[in-house]
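Data block below; observations after.
Missing here is one protein chain; the remaining ones are kept as they sit in the complex.
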Amino acid sequence: MTIRMHKFCLAALGGLMTTTSLQAADLNALIWCDHADAALLEPFEKAHDVRVNVKEYEGTAAGLTLLDQSRPGDWDVMVIDSVDVARAAEAGYLAPLPADSVDTSTTFPEVALTDAMTVDGQLYGVTEKFGYNTIAYNKAAVDPADMESLGALWSGKYDGRIAIYDYYLPVLGLVGLAEGVDTADLDAAALGTLRDPLMKLRAASRQVSDVVGSQTALATGEVDILIGGGEWLTAVLHAENPDLDWTLPKEGGLVWAQAVAMVEGTEQPELALEFIKYILSPEGQARLATSSCYWGMPANKEAGAVLSDEEKAVLRWDDQAEYLSRAQLYPVPDADTDLAMQDLWTDMLQN
Amino acid sequence: MSIERTERRQAAGLAAPALLWTLAFFLLPFGAMVWMSLGHMEGRTVVPGPGPETYARIFSDPSLFRGIFVSLEITATVTVLSVALAWPLAWIIATRVPARWRRLALLLAVLPFWTSYVVRSYSWALVLGEKGVIMNALTGLGLLAEPVQIMATRTATVIGFTHFFVMLLTLTIYSNLVQLSPNYARAAEDLGASRWQVIRLVILPLTLPGVMTGAFLTFVLCIGDYITPQILGGNNELSLPQLIMLQLGRRGDFPMASALSVVLMAIVTLAYAASARWLKMDRV
Partner (left out) sequence: MRILSWAYLALMFAFILLPVAVLVVFSFQDGRLPVPPFKGPTLEWYAKVLADRDLMAALGNSMLVALASSAVSVLLGFLAAAGFARARLPGSALLRGLIIAPMTVSYLIIGLGLLQAVNWIGLRPSLMATGIGHVVINLPLCFAILAASIGAPQQSALRAARDLGAGERQVLSLVLAPMIAPSLAAAFFLSFTFSWDEFIIAFLLTRFDVTLPVEIWSMLRSGLSPETNAVGALVFLVSVLVVVTLELLLFRKAAK
């Protein structure tokens, strides 16, 4: 009995080993959840006869920690906040993209950020998708006119009907906008002035929640307003509840932009580059824009030819010029300010 | 003498794999974690210790320090509530339900054990929401004029936890009760005890070891759980495991995650020391 069990164990462990060993035809991608959609990955896998392994993360700090814990060659490509590309490149996490290998001429210029992603004359990332962190709301329960100002959230009128999206960068950015602080000026000193309004917002809100918690709360009417929300959150619920809407208030909103980049140390740069090219192609862009985890504007304008009119309507394709002119980029805190922001956020959650 | 030595050598040889496994994959990693907790973060790099910086931060930062009390309060509430609800249930199944239905009743009482653990919390989120089944029923029947908020509060977390641990405790207390000889109760009744007195003065004390073991397991599992408060609590307060995962997931701060884990471990050890004399851990 023991001997047989022994053999069985060995066989089972052997099975474990082989499934975890990496095959040559694997592309390892450190990604945001929208890239995990099989509808996005499968065409690339078929075309290049590879398997794309994905690992989700949230927040640049967490992503870089994952890279710290890995060995060179573990990762081939990653998705990262466009505004953080230069920082990651300078710290040696990213590999430069070969000159002229990607065409960014059809990217929306406001989010292309090619200069910001260029370090020492070399390009390290390309924006692939963008959208807004602003106010999402239920127009059946909220006066849309009120939503034209961030001040409404502090007015007392909507106390207990607000949810805060659980990500510190955009929400602190929005609180800053409400206080008249541009995201570019959000430093340690400015952060001090945000504590008070943040805590007031907290007191007026019902919960601080991740994507699904926010969706549940909005969809079921537990809350009527989500600060930090946008089309990425309401688009997938559009069919169920057309009353869910979002707007860019007069103070403005935040535009998020995510970039795709090659990880330093990759052993298959050609394949990694092919993946990046696929993601940036009109077809890849259209699939990414309507990916199952969240929707967002494709960075490449040419995706417009592939997306249906209905999809474009949900994405508000035609309003982008106006939105982009009023939105501000994510704050780019230095390491200390970033930690101070996270501390402030933890305080807010715990009180 | 030599036979005894051979026996000992054989015995040691048999126990060695388990001991080595525990040493290599439990004790050493735990040691590595304690060592990590004595270091601290500077920017994005870990500065190895030993030094008290990270622990000092736990006790000086109110948001971190409060996590200890959030966890303790939730866990204490859940443990007491679960025992209080599970004991009568186990007793009714063991003594009131006809013998032929007993196993079925027990099976029903622990049926949701076999849903996936992550999904169980999620399904409570669906039940407790403002548009969920409970609020719908209560407002529909006119028992409530307005739905009240349960979801995204500590109450939701406690309900989710209690649901799970009532099942666990019902099992342990039930197996305790059926092992008791009916003679105890009969003897007490013969001596003139009322039914309540029999339960309170005879059966309850006899099940105490089982109850304590179950309560201790509840305490350990509850205080270390991340999923339930994360799904049901709405981030309105953070328990220790949530703080640990926050340090790990958002900041990559391994020293702080480790130090908070050591604090968590210390709390469990204290709880163990306090209840050790009632526990029969190797007779679960």
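A and B are the chain letters, set down in written order, and residue numbers restart from 1 in every chain.
By our rule, a contact is a pair of C-beta atoms (placed from the backbone, for glycine too) under 8 Å apart; a residue touches a chain by one contact, two chains touch by 3 or more.
It should be emphasised that the depicted structure is a prediction, and the values quoted were computed from it without experimental measurement.
Taking every chain of the complex into account, the chain not shown here touches A, B. In the complete assembly, the contact with the undisplayed chain comes from A:Val211, out of A:Leu64, A:Val211 or A:Leu273. The omitted chain makes contact with just one of the residues A:Ser155, A:Ser292 or A:Ser325: A:Ser292. By the touch definition given at the top, chain A reaches the unshown chain through residues 1-3, 5-6, 8-9, 12-13, 15-17, 19-20, 28, 33, 36, 38, 53-56, 69-71, 74, 210-212, 215-216, 219-220, 236-237, 239-241, 292-294.
Although one chain is not displayed, its contacts with chain B can still be listed: residues 4, 7-8, 10-19, 21-23, 25-30, 32-33, 36, 85, 88-89, 92-93, 96-97, 103, 105, 107-120, 122-124, 126-127, 129, 131-133, 136, 163, 166-167, 195, 220-221, 223-227, 231, 241, 244-245, 248, 254, 257-258, 261, 264-265, 268-269, 272, 281-284.
Note that only the chains that are shown with their structure count from here on.
Centroids built from CA atoms put chain B at 35 Å from chain A. Chain contact summary for the complex, chain A toward chain B: residues 58-59, 61-62, 64-65, 68, 160, 166, 206-209, 213, 216-217, 220-222, 335-336, 339, 342-343, 346-347, 349-351.
Residues of chain B touching chain A in their complex: 43-44, 61-64, 66-67, 70, 125, 129-132, 149, 151-152, 231, 234-238, 243, 246, 249-252.
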